[in-house]
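Omission of a single protein chain aside, the complex is shown with its protein chains in their original locations.
Letters are used for the chains, namely A and B, taken in the order the chains are written, and counting of residues starts over at 1 for each.
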Amino acid sequence: MLYAILRRFGQMLFVMFGISVIVFLIFFATPGADPAARIAGRNASPEVLAAVRHSFGFDQPLYVQYTRMMEKIFVTGDLTSFVNRGWKVVPAVMDSIPVTLSLVFGAAVLWVVVSIIIGIVAAATRDSWLDKLLMALGLLGISMPVYWLGEVMNLITQSRHHDKWVFSWVPPLGYKNFSDDPKGWFLTLVIPWITLAILYIGIYGRVLRAAIIESMQEDYIRTARAKGLSETRILFRHALRTSLIAFVTLFGLDFGALVGGSALLTEVVFGLHGIGKLTYDALQNLDLPMIMATVMYASMFVVVANAVVDFVYILLDPRLRTS
Amino acid sequence: MARLLYGGLNSLLISGAATIFTLIFGTMAGLIAGYFGGITDTVLSRLLDVLWAFPIYLLAISLSIVTIAQGIAIGPIEIQSGSLWLPIIIIGIVYIPYVARPIRGQVLALRHSEFVLAAINLGVPGWRILWRDILPNITTTLIVFVPLMMALNMLTESALSFLSIGVQPPAASWGTIIQDGQALLYTRPLVALVPGLAIAVSVMALNVFGDGLRDALDPRSKVRLGRD
Partner (left out) sequence: MILSVRDLKVSFRTHDGPVRAIDGVSFDLEESEILGVVGESGSGKTVSLLAVMGLITDPNATIEGSIRYKGRELVGLPPRELRRLRGNEIAMIFQDPMTALTPVYTIGWQIAEQIRVHRGVSKAKAMERVEELLAEVNFPNPHEAMSRYPHQLSGGMRQRAVIAMALSCDPALLVADEPTTALDVTVQAGILDLVRRLRAKHRSAVVLITHDMGVVSELADRVMVMYAGRVVERGTRTELFSDPRHPYTSALLGSIPPLTGQKPRRLPAIPGSPPSLLRLPQGCAFGPRCPVRYGPCEAGKPGLGKDAHAAACFRVAQA
């Protein structure tokens, strides 16, 4: 088991390194234009361009440039935005991390709980109208663009219907710090959580249902029946327990897509100032240093999170744990 | 309304072309890695691992932002910044590992199947075995991929366009129309709602079709719906 963990850890480091190289190459070695001009933004003066060239080492070999860039992002943190006049990029990223984490973890709790319930109910009532309805809804959830769903949510909860309907408790868009105002934090995040969770509930509900149905065909379920266990016990203690392993693997894979994708879009729609919104604003201004930093930090976080999920997976599956 | 149809055409075009791009390069990578093995496989597989772990939107954003202002020029090929080819290639690239990894696994299994071993022993050249013996055996998987990848690509394209790094004005897609509609959300909500509904319906149709196709052609495969 120690070996498995070490191996996974080594793999994680390798992937981190690989991603940093890819990001570096994309930003500094894409043919077609001068990287310094990209970084300095539109209408940069010749002096600024020269300063950029010097500080990123564009007059030096690629590996020096790579080291400089990593230093600026992870060590000294003195990467500056040129579009926003000398704004330090790394602190801005650090400030936005709690917002993104609040969004992602809240949504994850919601989607894991709800999709487990849906997967179990659908598998237990297999081929009934309830099962079919749940699966159709799940498919709908998968098929909607998340930012569009967010806008629909806003339309329902923020428009002139706001006070007439049951949504009068929904605060205006924005984010409140948990430490300042826990209740406000919770209320502003409820709708974003639901929006983000709907997509994943669709995927996970479907996957869990399929996994449970598959494991209900296994020989050990017949053994469990022969032992005289109740159907409920068989479903929860035997079929679900083995299906959850598949569920956790998937969670590891998707967590990355979530932080780096749907969460970004959700933040934009709901005006939450997380990493996603930071990236979005930078995109509108063509603020490359900022994007470089957000992409780097977000992907590193994703890689670490995926590795953590894999460790959990090793703990969950005795076949991996003990061999 | 005309804009909606025109946007829809672009959305379909991009997701379709990106699917073809992904399938071609993903299959090539999977075939080469799976068939030749050894150091080729190691290098390709590690590269695919890294791409796989790279959150797709972040990768797409990085690729878009550096090419969006000035376009890109690789040797003689030059793509202008407003070209539809940019989103096609970017979306095509980010999903390559999704195709290449399962294909590699299949090729690896086929590589050790008896009919391929027999062909090798007969001295049939490698490229010929790939083309005549292995490719026909993975076509069902590739066919199953098409609708599911298109669904995925359509969502990705719309998201990139919504972030204003996909289709560039004056061209439009369903994603850009939703973005335009965002400002009008409370006064003219239909501008944003209708294209989103169009995406949802198209993606859902593709997913249902893809699920059915998979169950009919390749019931044991693990190819599955959108992951993002």
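The working rule: a residue touches a chain if its C-beta (ideal position, glycine included) is under 8 Å from a C-beta of that chain, and two chains touch if they have at least 3 such contacts.
This is a predicted model, so every value here is computed, not measured.
Peer 1: From the touch rule at the top of the page, work out which displayed chains the omitted chain touches.
Peer 2: A
Peer 1: Sort through A:A124, A:A224, A:L272 or A:L286 and give me the one touching the missing partner chain.
Peer 2: Reading the full complex, the residue touching the unseen chain is A:A224.
Peer 1: Tell me, which residues in chain A touch the chain that this view leaves out?
Peer 2: Chain A touches the chain not shown through residues 218-220, 222-231, 233, 237-238, 241-242, 245, 316-319, 322-323.
Basically, only the chains that are shown with their structure count from here on.
Peer 1: Just how far, in Å, is the C-alpha centre of chain B from the one of chain A?
Peer 2: Going by mean C-alpha positions, chain A sits 20 Å from chain B.
Peer 1: Within their complex, state which residues of chain B touch chain A.
Peer 2: 46-47, 49-51, 53-59, 61-63, 65-74, 78, 151, 155, 158-159, 162-165, 175, 178, 181-182, 185-186, 189, 192-193, 196, 199-201, 203-204, 207-208, 224-228
Peer 1: Where on chain A is chain B touching in the complex?
Peer 2: Touching chain B from chain A are residues 11, 14-15, 18-19, 22-23, 26-27, 30-33, 38, 42, 139-140, 142-149, 151-152, 154-155, 158-160, 203, 206-207, 253-254, 256-262, 264-265, 268-269, 279-280, 283-284, 286, 288, 291, 295, 298-299, 302-303, 306.
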